[in-house]
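Inspection log for the structure reproduced underneath, given as structure tokens.
Note that one protein chain is taken out, while the other chains of the complex remain in position.
Just so it is clear, A, B and C label the chains in written order, and each chain counts residues from 1 on its own.
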Amino acid sequence: MDLTPSDRAREIARKLHRFMRDEVEPVEPEWHRQMAALDDPWQVLPVIDELKEKARSLGLWNLFLPDEEFGAGLSVLDYAPLAERMGRSFIAPEIFNCNAPDSGNMEVLYHYGSQEQKDQWLAPLLKGRMRSAFCMTEPEVASSDATNMQATATIEGDEVVLNGRKWWSTGIGHPHCKVVIFMGLTDPEADRHHRHSMVLAPLDTPGIKVERMLMAMNMLDAPYGHGEVTFDNVRLPKSAIIAGPGKGFEIAQGRLGPGRIHHCMRLIGLAEHALELACRRGLERQAFGRQLVKLGGNAERIAEARIAIEQARLLVLKAAWCLDHKGIVRSMSEVSQIKVAVPAMAQKVVDMAIQLHGGAGLSEDFPLAAAWTAARSLRLADGPDEVHRGLVARFELGKYRS
Amino acid sequence: MDLTPSDRAREIARKLHRFMRDEVEPVEPEWHRQMAALDDPWQVLPVIDELKEKARSLGLWNLFLPDEEFGAGLSVLDYAPLAERMGRSFIAPEIFNCNAPDSGNMEVLYHYGSQEQKDQWLAPLLKGRMRSAFCMTEPEVASSDATNMQATATIEGDEVVLNGRKWWSTGIGHPHCKVVIFMGLTDPEADRHHRHSMVLAPLDTPGIKVERMLMAMNMLDAPYGHGEVTFDNVRLPKSAIIAGPGKGFEIAQGRLGPGRIHHCMRLIGLAEHALELACRRGLERQAFGRQLVKLGGNAERIAEARIAIEQARLLVLKAAWCLDHKGIVRSMSEVSQIKVAVPAMAQKVVDMAIQLHGGAGLSEDFPLAAAWTAARSLRLADGPDEVHRGLVARFELGKYRS
Amino acid sequence: MDLTPSDRAREIARKLHRFMRDEVEPVEPEWHRQMAALDDPWQVLPVIDELKEKARSLGLWNLFLPDEEFGAGLSVLDYAPLAERMGRSFIAPEIFNCNAPDSGNMEVLYHYGSQEQKDQWLAPLLKGRMRSAFCMTEPEVASSDATNMQATATIEGDEVVLNGRKWWSTGIGHPHCKVVIFMGLTDPEADRHHRHSMVLAPLDTPGIKVERMLMAMNMLDAPYGHGEVTFDNVRLPKSAIIAGPGKGFEIAQGRLGPGRIHHCMRLIGLAEHALELACRRGLERQAFGRQLVKLGGNAERIAEARIAIEQARLLVLKAAWCLDHKGIVRSMSEVSQIKVAVPAMAQKVVDMAIQLHGGAGLSEDFPLAAAWTAARSLRLADGPDEVHRGLVARFELGKYRS
Partner (left out) sequence: MDLTPSDRAREIARKLHRFMRDEVEPVEPEWHRQMAALDDPWQVLPVIDELKEKARSLGLWNLFLPDEEFGAGLSVLDYAPLAERMGRSFIAPEIFNCNAPDSGNMEVLYHYGSQEQKDQWLAPLLKGRMRSAFCMTEPEVASSDATNMQATATIEGDEVVLNGRKWWSTGIGHPHCKVVIFMGLTDPEADRHHRHSMVLAPLDTPGIKVERMLMAMNMLDAPYGHGEVTFDNVRLPKSAIIAGPGKGFEIAQGRLGPGRIHHCMRLIGLAEHALELACRRGLERQAFGRQLVKLGGNAERIAEARIAIEQARLLVLKAAWCLDHKGIVRSMSEVSQIKVAVPAMAQKVVDMAIQLHGGAGLSEDFPLAAAWTAARSLRLADGPDEVHRGLVARFELGKYRS
């Protein structure tokens, strides 16, 4: 199990690091200030488009996609340090066209899309000219159990008709969001893994309505946002179904693996950033005549954070290696393991960093409140901890079942 | 140590409960919706004034103040269940004129104010016609160590001149906030407990400027808010000093004891509310064919929450009893104990409740995100956990020092 | 809820404290050394008998028993500080005739025994001339579920015939142990709460064999010990059944309530003792030029221990108060709450104290290893944490079930 990235990935990592250090990080505080001052935050500031252009021209683009033609052709393992580096910034993922949910949606289209679907949606997404959302979770049921899903994607003749209410449709607030991938029940009689379909629905199709933008722990996450969306007799040609009716579950499984691992990679970077901030603050400030890091258990907590991050990163790298070498189906436990371990680790490290900053840690002067929210949300997004623990346990116990 | 409230307190508790159930809780969701829709959230909705009027007419007013003339004449212990009941609601404390920081400021004026100060400020505060703020924490230094304080309250002839920058001045955003209590260094040569003064500064005094309203974990907490405030050569008559120059430290100590215990009492109610929501949600929703509370470790976590709340409440009641029977100086360890234990407990219980709610728990549809923020903030406000642990340890080790 | 002990209990507490300080604690280290040096540890050292005699003559005897004639006539709440004081010592409970399982067995006989049973067994137990054991847990099944019980107490004419294998029969190694209370299945057809009987079986009855003495975390706990015992067609007159056939479950429930609370009371004392040792060691020893208590997070951990103990004690007192005022059936959640909270707290506090002692903490030079074992064992004895959490959750959720 060689966890070293390839030479090419390391070359890209160096370039990415310089770009982040010289171009992205210097402008990020101002971006946050400008966004906060907007009356309508659902817009893209010009600096983002400029940075996207620069990043693309440098080849720092679609790094997540293993395909050499459409993406960077990197392995999942190779992508890990790049995603980690991006994870230190709120705006970086979009700048490199590597942000969720677009990256996952692009993967879906890449793997399962028809040529027509690819031409229409994948191409502009790859160019970063369009954004997309993913409509799976529902407000009325416990969505951790996919069989609870109430939304329907009914075949009627040559059409597929979408009905239902979805929420936590991330990215749907973005002004460039033009299409969603909708998951709904097509055939209730089929076995439980072949009942659902995924459908590409242009956002301006009659019957689709973004009811509101949700707040996650009081944050709108503009200009991306998380929408609650209703689908009321939304009619589309059957060709809008991805990979044909009944393939929803299979696609979801394939989609969520890389999506989860990308989230975890970014959280490693986010935790590293929080730890760095904690160290710097703890060295700068004094109380009772000593640096904060010399007071009480602060140094021990910094050590615990370092130890926790190291372990979590290694587990992410192992899961990435497994995805590369064994495929998603045989890496399910590994992916669930990081999905449990990494957000909890990040939440704890950020909480420690907040505490070391005092009141400033709670404020908008530091990225810690937003970082905490990102980590906390990911203990629910893409499956709650409890469901992933259940899956890890199932695999573990399976070793001993006769 | 009899922890039973007096008959009178129980009578008030019943009345308060009915008022909360019938008048406050039914309107609270709508209040949140209206506030969220305001362009300028720094205003008081009419419903609040109506409820204040009703509460006052029922005698549910100034319940925190032990004085029988000005307040309800209840002991700290008697007040505990009342504050707990209020703690289930974001708006309740103001409705009963029992909200921080006004309650603490009123106590300061009650105990230390001159007759003139009482007439001018205490009277309207007790009537709920005015609001106040408390300006102690500073952005440039670790304020957990009071000797770090940089703001000054310099005596010049008949005047006291205030200079410095404060933040986390809670309540300063409220349209009725008219006065702040400012703490600053008066005599750097005095011993460390007699260097500081507290000064009453009308908010419209020249030289006082609210620079911005801070967000705490992304929440503005409007219409109360947390301000960053500069004091630039703010000149006031010496009579604005509370209890005379050099008394700041003594007053702060007296003020913070009850303030901390009131916060903890409310957090017990907040945690109870979160646990109730968790139970209800866990019973209502199903996944994998079973109620959520029957899945995995959910029931065990509910039990842990119940056990944690019970212990925390008892510790708060004990601290209240100590304050009543031994005074603040001999209850310092007890107050610090609850200041450490209760916010951490509440944070954990609310986090569990969020998790059981799934995505809804993060959203504004439930009061959990705001509850979490309240609990988390109190691990820093009025002294970070670490400082209070240090104080508890000092008392503990003091038993064995020769 | 007045948690103050009665004047009489406080008077006894003072006497008990002096006796512990002057008579018990000075001899305890030597007792441990002598016991460790014995080839056959299943014997009572003379000092124990002497101390028992003294304690009895001072009225420090059977303090646990609420009956004024047979015991001290104290309420459960009154007994709490006494049991806590005893809990600082390994040998104290026996010296005051308040040790498990005899105290529980005496309560069973007191409440449910026939006059004949009382004369034969309760009288000598109350005098401390005999010891007893309790045979409930079985090695072959998960005994946390009482319906798993395989041992039988079959009625055959005028006799009851005992068969089965029991273990963790505490106290059965004591040379004065003469009788056991055996629980077995009598009527599998009855409803699940009326299937079992409790039978008094003299230890020398043919068919009873102590197969071995178990070690608990490597400790024999001599001279008390934990036995594995087989019952092979043990025939006894029907009059040996306590309260008649089918009453086993009811008696068990009544027995275990006070038993659990007594264990928890003692663990509070044990944790206090560990904290005291930690403080003293941390003040005495130096490393890197500072007292251990000034290094890293040590002081914070001492504060956390103090806070945890305070909360646990208050919860125990509340449960005791509930038992006194509401009876065992309506205090089931409270008893389960302390059964979960207190051993876990004690385990953690002792672990901290061990750590602060360095290698000495692991050794027999300090009572910490034994204390840890006592706390850890009680997370399983009298019902594992998980079962008690389940019960607490059931009560909690019951509030919201329609």
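By definition in this document, contacts are C-beta pairs under 8 Å (C-beta built on N, C-alpha and C of every residue); 3 or more make two chains touch, one makes a residue touch a chain.
Since the model is a prediction, treat every value here as computed from it, not as a measurement.
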Per the touch definition above, residue among A:Ala37, A:Val329 or A:Leu397 touching the missing chain: A:Leu397
Touching residue (missing chain; options C:Lys52, C:Arg85 or C:Arg376): C:Arg376
Among C:Glu50, C:Asp119 or C:Glu364, the residue in touch with the chain that has been omitted: C:Glu364
For subunit B, residues in touch with the removed chain: 296-297, 299-301
Residue ranges of subunit A at the interface with the undisplayed chain: 1-4, 275-276, 279-280, 282-283, 293, 299-300, 302-304, 306-307, 310-312, 314-315, 317-318, 333, 337, 340-341, 386, 388-394, 396-397, 399-401
Interface residues of subunit C (partner: the chain not displayed): 137, 139, 141-145, 148, 167-168, 214-219, 285-288, 292, 295-298, 351, 354-355, 358-364, 369-370, 372-373, 376-377, 379-381, 384-386, 389-390
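By definition in this document, only the chains that are shown with their structure count from here on.
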Subunit B against subunit A, contact positions shared by both copies (same if over half, else different): same
Whole-Å separation of chain centres (CA-atom averages), subunit A against subunit C: 53
Between subunit C and subunit B, distance of the C-alpha-averaged centres to the nearest whole Å: 43
Rounded Å distance between subunit A and subunit B, as computed from the means of their C-alpha atoms: 37
Multi-chain contact residues (two or more partners), subunit C: 299-300
